[in-house]
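Just one protein chain is left out here, and the rest sit where they should.
By written order: A, B and C. Residues from 1 in each chain.
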Amino acid sequence: MTDQINIGIIGAGRIGKLHAQNLAFLVPGANVIAISDIYVEAAQQCAKHCHIPKACKNHQEILENKDIEAIFICSPTDTHAQIICEAAEAGKHIFCEKPIDFDLERIDKTLNTVEQAGVKLQLGFNRRFDPSFKQARDNIKQGKIGTPHIVRITSRDPQPPPAEYIKVSGGLFLDMAIHDFDMCRYLTGAEVTEIYATGAALIDPEIGALGDIDTAITTIKCQNGAFCTIDNSRKSVYGYDQRIEIFGSEGCIIVGNKTPRAGTIYTAENVTQDLPYHFFLERYQEAYIAEAQAFIRCIIDDTEPLATGIDGKIAVEIGLAAKQSLQEHKPVLLS
Amino acid sequence: MTDQINIGIIGAGRIGKLHAQNLAFLVPGANVIAISDIYVEAAQQCAKHCHIPKACKNHQEILENKDIEAIFICSPTDTHAQIICEAAEAGKHIFCEKPIDFDLERIDKTLNTVEQAGVKLQLGFNRRFDPSFKQARDNIKQGKIGTPHIVRITSRDPQPPPAEYIKVSGGLFLDMAIHDFDMCRYLTGAEVTEIYATGAALIDPEIGALGDIDTAITTIKCQNGAFCTIDNSRKSVYGYDQRIEIFGSEGCIIVGNKTPRAGTIYTAENVTQDLPYHFFLERYQEAYIAEAQAFIRCIIDDTEPLATGIDGKIAVEIGLAAKQSLQEHKPVLLS
Amino acid sequence: MTDQINIGIIGAGRIGKLHAQNLAFLVPGANVIAISDIYVEAAQQCAKHCHIPKACKNHQEILENKDIEAIFICSPTDTHAQIICEAAEAGKHIFCEKPIDFDLERIDKTLNTVEQAGVKLQLGFNRRFDPSFKQARDNIKQGKIGTPHIVRITSRDPQPPPAEYIKVSGGLFLDMAIHDFDMCRYLTGAEVTEIYATGAALIDPEIGALGDIDTAITTIKCQNGAFCTIDNSRKSVYGYDQRIEIFGSEGCIIVGNKTPRAGTIYTAENVTQDLPYHFFLERYQEAYIAEAQAFIRCIIDDTEPLATGIDGKIAVEIGLAAKQSLQEHKPVLLS
Partner (left out) sequence: MTDQINIGIIGAGRIGKLHAQNLAFLVPGANVIAISDIYVEAAQQCAKHCHIPKACKNHQEILENKDIEAIFICSPTDTHAQIICEAAEAGKHIFCEKPIDFDLERIDKTLNTVEQAGVKLQLGFNRRFDPSFKQARDNIKQGKIGTPHIVRITSRDPQPPPAEYIKVSGGLFLDMAIHDFDMCRYLTGAEVTEIYATGAALIDPEIGALGDIDTAITTIKCQNGAFCTIDNSRKSVYGYDQRIEIFGSEGCIIVGNKTPRAGTIYTAENVTQDLPYHFFLERYQEAYIAEAQAFIRCIIDDTEPLATGIDGKIAVEIGLAAKQSLQEHKPVLLS
């Protein structure tokens, strides 16, 4: 039995660098031996910083490298499905950032290829690995709050992405709320049966002009009877706002925001505290490390990943249904 | 100019006794001189405890008493509209518990009578007078959080009322969520234009058998573009759960629960705190006093009540639309 | 067995009015039938407001009234010992504001008179009746934090009293910290064996000119081995700061401040909350009611008061030892 996995990383942008650094320094058993990026300088710089022996331009080099057992796909969304298939066919285990794709048929074909190849595929639903959310799920599973009745998810970004990004993002539901849809399934352990979504461009008219929204309220019915309500905003001036609440027949779990500093100042005027973490990389720092650790672990131990390809597919299905509900202005059933 | 108002109370049940006690002991300018109840012993007992000179059986006696300038209607809901009309015609100012009625036509006729009589009518939307919620509204009005985008209201009772009550309650939306509908209008200062409601009897099948629900998620669109999402449950095992959150372009106000005691215990196992107040009478103790003070104040100063008959009517309209949305399983527009 | 106690109140100043109002409106079993004040108008006004049948100038009238079974002494400190003795000799049960006196010999004589008379004497250590502190004590007694090792008391007033008051107050230790000394005994259930006090006039040089201090740190050793550290300030700009912490072998109890409102505002700049209650009357509102209820209860049930004359004496002993420690600049043993 091996206790070290040779890894190749595809994509040395923001999220690729993050994974490279975590894998190199903070994930026991991970041995990154190559990184690729079409901007080869980005790959080289990251390789230097993270003691990665090899940097290259073409991701094919990574896939052809016989020493590499697992890859991290950190390239743009529209390359995910293609690279997953290539990697699976090359016999590599795959960690891929969400989403797999926006097209359900294409996702099915991709997952089919993975299954045929018998490799592992873990999706980058990082929030599942956040210690607070994971503890919430564990407590629910242990029955500490009885049967879940209501899930409340607040998920607000500190500021909208640039218009260029909005255009290719798939829209708020597939780009942003997709994490919350997954969180609903993760926490309740139940499938979504119906969705009603509403929203508007309240923050930035340009987002509206692009056919997208920046503010949304989504109501979900789950197979186990629970309801879930999600509110999203692209602009929360006080930072990254990520809270969940699960209310059940025997109690309630509330997960609040975390703050970088623990101080409170009392003056004659008021009592002030620290703002929440401002950015998702800070807020989910531990989660990114934990998801990489879990991926390495599931290869070494030959177990099922904790966020599978099917999880990735279902989140897209829910996102597409939310889009349809918004457009048709009525609740939409999921099969 | 007078600085003392002679008051009659109609109804000496739970809420009548509460108002009697507050008016007698804690509301400057209020002089309760009579109380009636069809169970005259209840009126007598309350009169004794609160130093009220006169107790009687028939509310007509109250309305015929020339010394009485204002009345508190604390009798069952189905008597509200009738007594409001009688009191208005007798020239009394009126404080009435919500709702006025479940029938919109009857409400219109009642409000018309009040307007003709030129008396004041204040509805018992006590939460408007809660110091925390009032501060939230003041801060919104002062622009501290910019333009409101999302209102979140969590409103959960500690336990369901008895089946007898459920039957005549008008259902969850008109009995319980009506307070939250009013809170949405109160906080945003905007009218409701559309509502989508969903729910189920997850707690008690008997409630379902009576055609009512005990768990609900409601999504509201407001005229100013803001969205509101409300979650209701009839049974929150940890106490009366009353929280609101208003998220805007420049910030967010969160009002949490209050606890009777301020202690925290740290042990090797966990950190425990006090449960929230268990019952609405404890949680809104200050609000009940403040609404009575405000009513007396608006009579003495001849100003508009802070919760009017129109507020009462609109809350019922929203409640009826919510019911319709639940039945028809689609969003409903309000005129 | 009686279930109603006829009460006379001596003194209609701030604290007298508070007790009158609580007894009249909020303490079942209390029947206030007379109130006296050397400013008879004060007594009359209070009587009117609280439905007290009789107001008089001379406290002797109260003591001679055969119908009165118990009295509340709310007159200036220098009259306490004298009135306690007179009341005891008249066979009245006695509630007296702290302190009994600053002179230990005089206290002994007073307590002796009370004992001879066989009447009950309860001292106004209101904090013992605060729900949060009482819960802390109950939890300690139940062993929830094991053996107490360290008690931390923070006790800060919103602003210094006027110089006139400082002059007759007995100084910070006997006027202000006396409550904290009592709290130490109340929480640990142990006697004080040694005290070291230090302090200075950091806030107001006038207080220093009067020979008093406005800032103090006191360290106490208790008979059971526990240590207690108390910090006092006469001026906390953010309100009345009253916190305690008891650390033991198996855990820790922390009682924080309470705030009037439950809202938090998040903006791009900061997160702000409500200030603590500003004044002792607001902060200890419930405690004042509870201590009066307990006093009436202990008369009706013929039980021991929860804050006795001996408690009052010991608090003064500790206060005098603290003064001595400050002056002699060394720890002082208590017998």
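Here are some notes:
By definition in this document, contacts are C-beta pairs under 8 Å (C-beta built on N, C-alpha and C of every residue); 3 or more make two chains touch, one makes a residue touch a chain.
Keep in mind the model is a prediction, meaning the values are calculated, not measured.
Within the whole complex, the absent chain has one touching residue among C:Phe25, C:Phe173 or C:Phe247, and that is C:Phe247. Check A:Val255, A:Ala294, A:Ile314 or A:Val332 against the missing chain and you find that the one touching it is A:Val255.
Within the set A:Gln116, A:Gln223 or A:Thr264, the residue that contacts the chain not displayed is A:Thr264. Mapped onto subunit C, contacts with the missing chain fall at residues 147, 149-150, 152, 154, 156, 196, 198-200, 202-203, 215, 217, 219, 221, 225-227, 229, 231, 233, 235-238, 241, 245, 247, 249-252, 329-331. Think of the hidden chain as still there; on subunit B it touches residues 237-238, 266-268, 270-276. Within the complete assembly, residues 21, 24-26, 51, 131-132, 135-136, 139, 144-145, 250-258, 260-268, 274 of subunit A touch the chain that is not shown.
We take it that only the chains that are shown with their structure count from here on.
Ranked by how far their CA centres sit from the centre of subunit B, the chains are topped by A. Annotation: 39 Å between the Cα-based centres of subunit B and subunit C.
Once the centre of each chain is set as its mean CA position, subunit A and subunit C turn out to be 57 Å apart.
Each of residues 250-252 in subunit B touches at least two other chains.
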